[in-house]
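Apart from one protein chain that is not included, each protein chain of the complex appears where it belongs.
Chain IDs A, B and C follow the sequence of writing; residue 1 opens each chain.
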Amino acid sequence: QVQSHYGFGTPATPQDLAKYFSIPADGRGLPPGSGTAANGAKLFADNCAACHGDKLQGNPTAGLGGDKLIGGRGTLATDAPVKTVESYWPYATTLFDYIKRAMPFTSPGTLSDDEVYSLVAYILSEAKIIKANETMDAKSLPKVAMPNRDGFEPDPRPELGLYR
Amino acid sequence: QVQSHYGFGTPATPQDLAKYFSIPADGRGLPPGSGTAANGAKLFADNCAACHGDKLQGNPTAGLGGDKLIGGRGTLATDAPVKTVESYWPYATTLFDYIKRAMPFTSPGTLSDDEVYSLVAYILSEAKIIKANETMDAKSLPKVAMPNRDGFEPDPRPELGLYR
Amino acid sequence: LLSNPATAQKAPPGAEYFDVPDDPTKVPGRPVAGDGGYGSRSQFESEVRVRYPTPNENTSWSLTPLDKMVGNLTASGLHFERHHNGIPTIDPSRHLIVVHGMVDKPLKFTMADLKRFPSVTRRHFIECSGNGLTEWKKPTLKTVQGTHGLLSTSEWTGVPFATIAREVGLKDGGTWVLAEGSDSAVMTRSIPMEKMLSDALLAYGQNGEAIRPEQGYPVRLLLPGYEGNTHIKWLRRLEVSDKPFMTREETSKYTDLMANGKARQFTLDMDAKSVITFPSGDMKLPGPGFYNVTGLAWSGRGRIQSVDVSIDGGKTWYPARIDSLPEPMCTVRFSFPWMWDGKPAVLQSRCTDETGYIQPTLQQLTAIRGDNGPTGSVYHLNAIQSWGVAADGSITNVHA
Partner (left out) sequence: LLSNPATAQKAPPGAEYFDVPDDPTKVPGRPVAGDGGYGSRSQFESEVRVRYPTPNENTSWSLTPLDKMVGNLTASGLHFERHHNGIPTIDPSRHLIVVHGMVDKPLKFTMADLKRFPSVTRRHFIECSGNGLTEWKKPTLKTVQGTHGLLSTSEWTGVPFATIAREVGLKDGGTWVLAEGSDSAVMTRSIPMEKMLSDALLAYGQNGEAIRPEQGYPVRLLLPGYEGNTHIKWLRRLEVSDKPFMTREETSKYTDLMANGKARQFTLDMDAKSVITFPSGDMKLPGPGFYNVTGLAWSGRGRIQSVDVSIDGGKTWYPARIDSLPEPMCTVRFSFPWMWDGKPAVLQSRCTDETGYIQPTLQQLTAIRGDNGPTGSVYHLNAIQSWGVAADGSITNVHA
């Protein structure tokens, strides 16, 4: 009496799917467009610095609380690790994906793809991960060599020493 | 480590218990005092008739909805049973207990014991269960012969015919 | 960011109104704990319990919207109500529970005292034995809220009466316990000691927080599987006795008058029962096709063992799926995959509990109880419910 498929829901067309994105490390789904640190610097000052600091140092203003974005290299194995895009993030693609979806915090989803590429370029360049004149686009971004690229391992739990 | 009694709570003294009552069919706990239908008639007109009707016929006023108190004798085995104090209630003690705790509906617990005895006498007399001049008190009330005294049986369920 | 009074009117009871953005991903949402730290339901959810139009609104009942519910528990705000003179407002710091009668040591307990005892946490339904009282003679109310809404399920936390019994010490021959409420009906019922010692709780918790005012705040009696009226709310007193007290609620009311004029008394167990909540009365199916028929089943005598569903008014029965974990004296959610062919149909569900009792048809039930309900045998209608499906998809309450 029951069909193996219920048949509820309707086909999601390419147009339906066009507004969604989620960019894995290989850059699949990165949009056309490009940006540079020079353009990003101005955009950052206008849209981001209030919360992330004009030196990208994080949280300059009470009540806004943006993360520190650069610095912290070499601290991960110390007693006071500082985790930033520069020191901790394994993939530059994540930066594009996250800024495009969630920033600026008070008006997320309003930046153009060129603007996002530019902001990514600016942050990576301030982090001295790319050179100031490198252009970020769908091809170059996945190739950016993040300092902590190999810093992650899969979950080794359960920790077997904790069984009797 | 644990005591067999926790020891929480404090003794309930006779004074603590004095304000409570609950009168079983044998009349245990009926208070001193007494009343007659004559006194009850006036009390009923003043405090009860608005909701129960001046003929005790029930629910005369929209929004108040007091039960019908008399009538219905001989209807219990018919297709249209009428359940009242007169036709259905097995014990007169219940009438005392209930009026004292819950009536009048808008100011329960305000009647004196004499008033409750009087109202009980009035209702039982209107129901032709006692004579108009009988006095109701702790001794006489439990002895009132209610028409449906033997009308109840304990729960015979589960109904075994409903098992496969 | 709380809604302002001007727009508050737009929100259903229990909800706050907020403006609805075109795209919720493009504007920041409401801040964490902006509600003062206690949340409320969505403004898009509007089901309410509805009062049955008794003449006096202080002795009345309101019914749970079973047709709008999902899962097995009842949201605390939607638990059915039956009050005999309204909801009292009780300050828990001034509330006492006294336990006396045939005991070695009468005691009084503050709420703080009560909460110092070990407690247990159990899920149980409560059903008013008057649930469905309009439905004996002919199908009367339109929706399942009307026909079955005096049923709700909660997680209850409380102290077993057995623990309290050890404190006061029971005298031999104490076979009944009177429970009394602190409302203005000063509600009283007599409960067999055997039940009190087996699983009765003095319950102060409901779904993780204090019991709600309508359900007996600060403490109620919880008698798993017993008719709702016995679960005395606003509990203030327990008196141990060698006999029942023959209170008004166990003589004038909550007794079952049979056709021969004799009435059953202390009919305390709720018999096994089930009902389809989707689709149910007053709904309309958009057209032929697949429907996930779903409902609730429960028994006052233990766990639900199985539920069957019929689409032809009881001629053929198919097993239903059990979609939640069966527990003693607790509802279960069941479902049945139904491919509607567009022809008239009669939907029914029938449950069996772990004692082997099978939910009866109305015919079977009235053969035993007589058909003089609702004025005679008013209570304990647990018959199979039928929902008629017309060719146009409209669903009505029918006797089949």
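Definition applied: contacts are C-beta pairs under 8 Å (C-beta built on N, C-alpha and C of every residue); 3 or more make two chains touch, one makes a residue touch a chain.
Since this is a predicted model, take the numbers as computed values, not measurements.
Novice: Which of the displayed chains are touched by the chain that has been omitted?
Specialist: Looking at the entire complex, the absent chain's contacts are A, B, C.
Novice: Just name the one of C:126, C:186 or C:389 that touches the chain not displayed here.
Specialist: Missing-chain contact among the listed residues: C:186.
Novice: List the subunit C residues touching the unshown chain?
Specialist: 5, 12-15, 18-21, 24-45, 47-51, 57-58, 60-62, 69-79, 81-83, 85-93, 116-122, 153, 155-157, 182-184, 186, 204-210, 212-214, 217-218, 234, 290-292, 294, 321, 323-325, 327, 333, 335, 337
Novice: When the complex is taken as a whole, what residues of subunit A touch the one chain not shown?
Specialist: Residues of subunit A in touch with the missing chain: 4-12, 16-17, 20, 22-26, 59, 62-66, 76-83, 85, 88-91, 93-94, 97-98, 101-102, 105, 108-109, 151-159, 161-164.
Novice: What does the interface between subunit B and the hidden chain look like in terms of residue numbers?
Specialist: Where subunit B meets the chain not shown: residues 1-3, 6-8, 101, 105-110.
The working rule: only the chains that are shown with their structure count from here on.
Novice: In graph terms, with chains as vertices and touches as edges, which category applies: line, ring, star, complete, or other?
Specialist: Topology of the interface graph: linear, an open chain of contacts.
Novice: Using the average of all C-alpha atoms in each chain as its centre, how far is it in Å between subunit A and subunit B?
Specialist: 76
Novice: How far is the middle of subunit B from the middle of subunit C, if each middle is the mean of its Cα atoms, in Å?
Specialist: The separation of the two C-alpha centroids amounts to 28 Å.
Novice: Among the residues of subunit A, pick out those that touch two or more other chains and give their numbers.
Specialist: If we look for residues of subunit A contacting two or more partner chains, we find none.
Novice: Residues touching two or more other chains, restricted to subunit C: which are they?
Specialist: Residue numbers touching two or more other chains: none in subunit C.
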